[in-house]
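Apart from one protein chain that is not included, each protein chain of the complex appears where it belongs.
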Amino acid sequence: MSEAVEGEPVMRVLLTGFEPFDGEAVNPSWEAVRALQGWQLPALAGQHGPAQVHARRMPCVFGAALQALDAALAELQPSLVIAVGQAGGRSAFTPERVAINIDDGRICDNAGCQPIDVPVVAGAPAAYFSSLPVKRIVQAVRAAGLPAELSNTAGTFVCNHLFYGLMHRLAQPEAQRRGMRGGFIHIPYLPEQAARLPGPPPAMALADVMAALRLAVQASLLPGADLQASGGALH
Amino acid sequence: MSEAVEGEPVMRVLLTGFEPFDGEAVNPSWEAVRALQGWQLPALAGQHGPAQVHARRMPCVFGAALQALDAALAELQPSLVIAVGQAGGRSAFTPERVAINIDDGRICDNAGCQPIDVPVVAGAPAAYFSSLPVKRIVQAVRAAGLPAELSNTAGTFVCNHLFYGLMHRLAQPEAQRRGMRGGFIHIPYLPEQAARLPGPPPAMALADVMAALRLAVQASLLPGADLQASGGALH
Amino acid sequence: MSEAVEGEPVMRVLLTGFEPFDGEAVNPSWEAVRALQGWQLPALAGQHGPAQVHARRMPCVFGAALQALDAALAELQPSLVIAVGQAGGRSAFTPERVAINIDDGRICDNAGCQPIDVPVVAGAPAAYFSSLPVKRIVQAVRAAGLPAELSNTAGTFVCNHLFYGLMHRLAQPEAQRRGMRGGFIHIPYLPEQAARLPGPPPAMALADVMAALRLAVQASLLPGADLQASGGALH
Partner (left out) sequence: MSEAVEGEPVMRVLLTGFEPFDGEAVNPSWEAVRALQGWQLPALAGQHGPAQVHARRMPCVFGAALQALDAALAELQPSLVIAVGQAGGRSAFTPERVAINIDDGRICDNAGCQPIDVPVVAGAPAAYFSSLPVKRIVQAVRAAGLPAELSNTAGTFVCNHLFYGLMHRLAQPEAQRRGMRGGFIHIPYLPEQAARLPGPPPAMALADVMAALRLAVQASLLPGADLQASGGALH
């Protein structure tokens, strides 16, 4: 039973996508996220109040991505942050389990910078776990007939950089006090990207990515702990 | 410029899909093909007359598939036949180049039969090449932003069996005289199938498969030779 | 029980490998084949007489490869011919089932030529099946603890070109009368190649390729039909 209460404050959900990189003309993360800009979720009685999605585009640049994140956090004061990025070659919608404190660029970022083995945040913990209900998300997306899988590595490029920076911010006392949740989800190429690449690599239709992201937002707004379901990897 | 001429005969296009096999609940080939049942293509001036799609479902059974094909050919007398089948694990829409004269079942067919190294048609040629404009199809599908690739093997299961049987029928004098064209296209899993499989394997949305099939039909109705474009494989 | 009979003629086994192509410094097919040059197989009582391996290197050039093959056939008059080629990206030793009558270069050959959809031999059959006991070979190699698999496509590059040309020669009456057997086997990259490539792709150690080739030669010298064992592919 869902009902909006007069005057109930609207929770802000920040979804971030990235600008294109690695020679691509589009980035599926930004295409999907911007298509959800303004999406209003009604309150779910006993679970959460009404919410609205705000989409922001991040530069694919070490450092500048975190500045853009800071600006969006300051502007929106969101309750939930889901950062989204392109994982070319993956075949599924993949919530990330863990962000690691390292920048190690296999290629240059969009500003031409290629850091090697430097921490995202000097002196900070080696890793943070996502505070999204990653297994509930995987379960919900699969139940909707779309491929989803938990990932145990977000790489060491700007995606992991943004993810780590986000989790570091969410680990600070003020964010903890406010109960902010956040994490990162990697998504496959769009069909139009795969169509131009050798292989071709797997792809996921934009409408399917959008549907999966909606389910991820809904699952992340529910209170309580994550599912107790196996999502591990042998290696 | 497209225009239907009064009284101009409507060409029949036969699209076949398969029933589910290998433990699956659906077969994307039948889902896509039946969704195109009745599709009417207007005449394309100077190129071809009006056409209409007829969808038929084939059993995933050696022998019986060819009987079903014969029944459909006799009933419809089509000008164009495109047989479609599921290629679980492929990431692209893949027109097949060649059918080979061998049945060699890695698994049992839906009637429990597993032939090993017997010819589809005893005494017939070792192989037939598709008479679809396979490279034109690949080009058209890619241009529409969907992954497509020429395949050089349709395997040795019921898909190749039907493909070979079809090409053998099209090689007979009466079919040659009538200018019948035909071939086979393999398609990826649907997302709802991939969502339940380990990996998961690549998938293609049903709407995208349908769009690609429409382009394949349109390309195949055009008169003339196939594109001169590289579509080869090193191995 | 194996024993050489005084004066018994020695059967000649021709193994061909290719020169490097596609930017590689070595070709594993030639490395493996030349290492078997001169290998003498004793007679196997009741099965076959003594045999000796002759290795020849083929240019990776359409047309010239068949000229080199013709020269080797004329010189050696072999009873058995196994052509070997590199299949970069494959993980197993893969005897090929079928050669198709088409040249379609994805890249240029070593002479800069890139034929598109022309027959290997104009007017000849669409395909030939290998006359090697491909399933017996796969079984023997696996039993020795090495990955092997039947392949249903040799591609459309110089490997298939040589394979088709070989089988066309073996289909001629004189070769048929002499009972010549032949076919093609694709092999993975060597570890030293894979070490320099992104991914990296799978590899097979040279000693393992050589062991597998020895088993292939031994299996191919046995008289009689191939195994009745499933080796098919769904697509």
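We just call them A, B and C in the order they show up, numbering each chain from 1.
In the analysis below, contacts are C-beta pairs under 8 Å (C-beta built on N, C-alpha and C of every residue); 3 or more make two chains touch, one makes a residue touch a chain.
In this text, all values refer to a predicted model and were calculated from it rather than measured experimentally.
A.B. asks: Omitted chain: which shown chains does it touch?
C.D. replies: Hidden chain contacts in the full assembly come out as A, C.
A.B. asks: Check the options A:45, A:71, A:111 or A:126 and report the residue that touches the missing chain.
C.D. replies: A:126
A.B. asks: Among the options A:47, A:67 or A:114, which residue touches the chain absent from this view?
C.D. replies: Result: among the candidates, A:114 touches the missing chain.
A.B. asks: Could you tell me which of A:90, A:169 or A:214 touches the chain that is not displayed?
C.D. replies: Missing-chain contact among the listed residues: A:90.
A.B. asks: What is the set of chain C residues that contact the non-displayed chain in the whole complex?
C.D. replies: Against the missing chain, chain C presents residues 91-92, 141-142, 144-149, 190-192, 194-196, 199-205, 207-208.
A.B. asks: What residues on chain A make contact with the chain left out of this view?
C.D. replies: Residues of chain A in contact with the hidden chain: 22, 85-90, 97-98, 100, 102-107, 114, 116-117, 125-129, 135, 152-157, 159-160, 186, 226, 228-235.
The rule is short, and it goes like this: only the chains that are shown with their structure count from here on.
A.B. asks: Once you find the CA centre of chain A and the CA centre of chain C, what distance in Å lies between them?
C.D. replies: Taking the mean C-alpha position of each chain, the two centres sit 50 Å apart.
A.B. asks: Residue numbers in chain A touching 2 or more other chains?
C.D. replies: none
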